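Left out: one protein chain. Kept in place: all the others.
Order as written gives the chain letters A, B and C; numbering starts at 1 within each chain.
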Amino acid sequence: MIDRTMIDRTVTDRTTTDQAMTDRTSHLELEQHDKTFLDSNELIINMGPQHPATHGVLRVILKLDGEKVLGTECVIGYLHRGVEKIAEHRTYSMFNPYVDRMDYVAAVSNGLGYCEAVEKLLNVEAPPRARYIRVILTELNRLASHMLWLGTHALDIGAITPLFYTFRDREEVLKIFEKYCGARLTTHAFRIGGCLYETYEGFEREVKKFLDFVTPKINEYEELLTTNRIWVERTKGVGKISAKECVALGVTGPVLRASGVKWDLRKAQPYAAYADFDFEIPTGQNGDTYDRYLVRMQEMRQSLRIIDQAVGKIPEGPIIAKVPKVMKPAVGEIYHSIEAPKGELGYFIVSDGSTQPYRVRVRPPSFVNLQALDMMVRGALVADVIAVIGTLDIVLGEVDR
Amino acid sequence: MLDYITSYLKSDTTPGQAGNLLWALIYILLIFLGLSVAVIAMNWLERKILAHMQVRLGPMRVGPHGLLQPIADALKLLIKEDIMPAAADPWVFWMAPILVVITAFTVFIVVPFGPTHAVTDMNIGVLFMLGVSSLSVLGIVMAGWASNSHYPLMGALRSSAQMVSYEIAMGLAVVSAVLMTSLNQTGTGTLSMIGIVQAQQAQHIWFVFKFFPLGLIAFGIFAIAMVAETNRAPFDLPEAESELTAGFHTEYSGFRWSLFFLAEYSAMIAVSSIAVTLWLGGWMRPFPTWLSGETWDLVFSLIPGLTFLLLAAIAFLGVIRMPKHPYFRVQTIGLAGFGAVLGLIGLILLLPPVRDRIQDIFWFSAKVALSMYMYIWYRGTFPRYRFDQLMRVGWKVLLPLGIGVLILTAMAGVWL
Amino acid sequence: MQPVATTFFFYFLAGLTVLSGVLVITRKNPVHSALALIVALLGQAALYLMLYAPFVAGVQIILYAGGIMVLFLFVIMLVNIERSQREEQFNKQWIEGIAAAITLGALFVLVFAKSKSLFPDRAIPMPEGSNTQQVAVLLYGNYMFAFEIASLLLLVAIIGAVVMAKKRI
Partner (left out) sequence: MAPIGTLHYLVVAAALFVLGVIGVLTRRNVVIVLMSIELILNAVNLNLVAFSRIWGLHGQIFAIFVITDAAAEAAVGLGILIAFFRNKETVNVDEVDLLKW
């Protein structure tokens, strides 16, 4: 058995924030709510959990002075299902489908992270063919996730049309998923040790076709938004976050890259087959909503590039490594993280030598990124809160787990 | 009695000026009916056009191509439970939608659909329209306050600030158009809606093109301000769905909500009619001087009928493209019937006696319809402004521009 | 245009206006008072129309009902009315107030009764059709100076209001 305090210490070490941050993220004083509009600390508004723009069931308590935001407090947990606790009562392979339900718009990435973490724990390596398939599907999923983000983000800011464009194109990704593994959203595409399914007949051709189809579509979104005056005004300079603050808060993913840090786990610690491919890490300079938008658009293009390279040269061979039917990893712990569409998705798995994990802790990118919300919207207007929630690209299934 | 009825037909003024109450009532009834039909049609058209802009089909289930959808929606709204929040102020909560609807419909008293096709012609026509339509902000403020809830209150505050701000720019643009009615030092200007169109007729120019580009700029200011005034995208902050859930009508449901809906669309039609009257030549057909003469008159008078025939043809095309399955039989027959009605209307409009009478109304409605299409287009294209940006546009762009245009128009009017 | 049912409309509008005036000063809730005042103002605008003063009526609607009253409602919403509603609504000088008002009213009645000759029951012909033009000629002719002063007054009012209401300038 493992000493529990050791685990707790490890977990808390990773989530400790910079000491300088603490005063800026202090909690609201919610007691004095009988004062009126005119005094400075005034109106308290509950945004959510039932609200069209909080992406599910996020509840943000806003402290407003007129339209100006004095502070926010996120209340989370409305979608809590205890995924991490469930893991302690499932075998390693039984828990695999559960991770799909966390970030349900990027289920493939979640599965990839979990499978690779357990593989590391078991000391097996997926065969190259499986790793290529994993890369292709994960990058397709990144596209789908970014498309969903773009549609909902634009909808939050008031442009209703991009939503339908992105959903039209995301549908094509989902069709490929469906053909590959039978599911569209919560795919459960990968298994520990590789993939369960061989690519279907014409998989490569269809992916190629999809690439040709989607490249002009991304230009179409950019045409609609990138130089749109209102869009630029609504996003430029909104929700600024500097590189230093990002690092201090543990913010990762496009949000970190938009503030100028060239940090992508696909390059920093290549997993799957990413070391074989040539792609760039798009970065921004200002760390505002507009830069995050541009970074994500660029990332979509880079994903297309990766898929294009991967799909031509999927190696032949087995798709799954030799993995025992009953998995009993040696006593120990492992932390493995991947670059999910929303940021660093980490799995910390502790094994006590039995068939079930002793503890699984997920480091969900949305949850950590959401911490930055309060800092980013202080002093902004109500409409900016909506824009910033959109630009953080949170999925409540992942935040609440 | 019969004399009383027929005497008006011989006169060439509006029933209000002729003092003929009966015909005034008939006109009011006609406008009310026409407006209701227009709002229903707008509802369907907006959903269809927006849907086709967004690569989807829009309503397709109720009736052929969803033609009966607005009626189904209206029925649903009427029989829905009417919820009033417990902490609401019942009186004000009740009065708000009624006030909004009344103001939205009252402005149509002075809208000139033709030289004599208006309920009445007021000496202060434009002032009356602006004034009464500015009363609708009271209804919105009342609705927001009476709901006794935070989101509606914020929506009401936003809308009152927004509408009061844009009214100023709107007023300046209107004044510069009114200045154009007095031409060449001699004539006196007019605020009467019919008088303004007649001035355009007499000067052989639509005011958009007068003192180019002054008229165009003034029209542009008005076109922006009127979108803000009717709380439509990209200025739909008072009911910004993603921010304030539904703004001032968050707490409204059922019948009272449908009154807000009705008022919004009729207000859109109302401000569009002001724009059409002031700048786009009201009931005049396009190119009245350039393409003048008997032949062109005939050609242009055929257009209303031909438009309806074209719509009928589109409907019949839809009939042909309908799937040949027994399940779609009712829909096919319905669409064919709809096309037949449109075709019949088109044929009636081609008859010479009808043709001459209906022309003014047709051109006016066509121009208003164009403006309504622009509304839908904006909604499909633009993101929403933020509140400070909205205020900046209103006060720092439109207002100085309006004052500049006004001064330049006055100078041009004196010296040109 | 022949006026229709002048007597009925006059009594109807006058009754509406005065009744709304009573409501303005008796309602507990300032929002209700403001709404009553709007009704009174609109009734008065209609009375102006009956007096063949359409331009003043239009200005009354657009400025008073559409502008000033929106400002009032805006401010009422900003200040906390719930607490002020619970408080005593009338101050202690209501006896003096009513007395003063009655005296004033009596004075008016007296003046009206005594000096009927001051306002003979005649009406100079005022063509409604050109009212706006005539007002314009007077406003920009005889009263030009007053007009400019009024604009200055408004400027002063704008600055004053901003200075008063802004938290930090």
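By definition in this document, a contact is a pair of C-beta atoms (placed from the backbone, for glycine too) under 8 Å apart; a residue touches a chain by one contact, two chains touch by 3 or more.
Everything numeric here is computed off the predicted structure, so don't read it as measured data.
Hidden from this view is one chain, which touches chain C at 6-7, 10, 14, 17-18, 21-22, 24-25, 27, 30, 33-34, 37, 40-41, 44, 47-48, 50-53, 55-56, 59-60, 63-64, 67-68, 71-72, 75-76, 78-80, 84, 87-91, 93-94, 96-98, 100-102, 104-105, 108-109, 112, 116, 119-124, 126, 134-135, 138-139, 142-143, 146, 150, 153-154, 156-158, 160-165, 167.
Going forward, only the chains that are shown with their structure count from here on.
In this assembly, A is the chain whose CA centroid lies farthest from the centroid of chain B.
Measuring from the average of all protein CA coordinates, the nearest chain centre is that of B.
Rounded to whole angstrom units, the spacing between the C-alpha centres of chain A and chain B is 46. Multi-chain contact residues of chain A (touching two or more other chains) are absent.
The residues of chain C that reach two or more other chains are 77, listed in rising order.
By the touch rule above, chain B contacts chain A in their complex via residues 50, 53-56, 150-151, 154, 158, 233-234, 236-237, 240-245, 379-389. For chain A in complex with chain B, the touching residues are 43, 45, 51-53, 67, 154-161, 163-165, 168, 224-225, 228, 230-231, 233-234, 381-384, 386. Residues of chain C that touch chain B in their complex: 1-2, 4, 29, 31-32, 35, 38, 54-55, 57-59, 61-62, 65-67, 69-71, 73-74, 77, 128-133.
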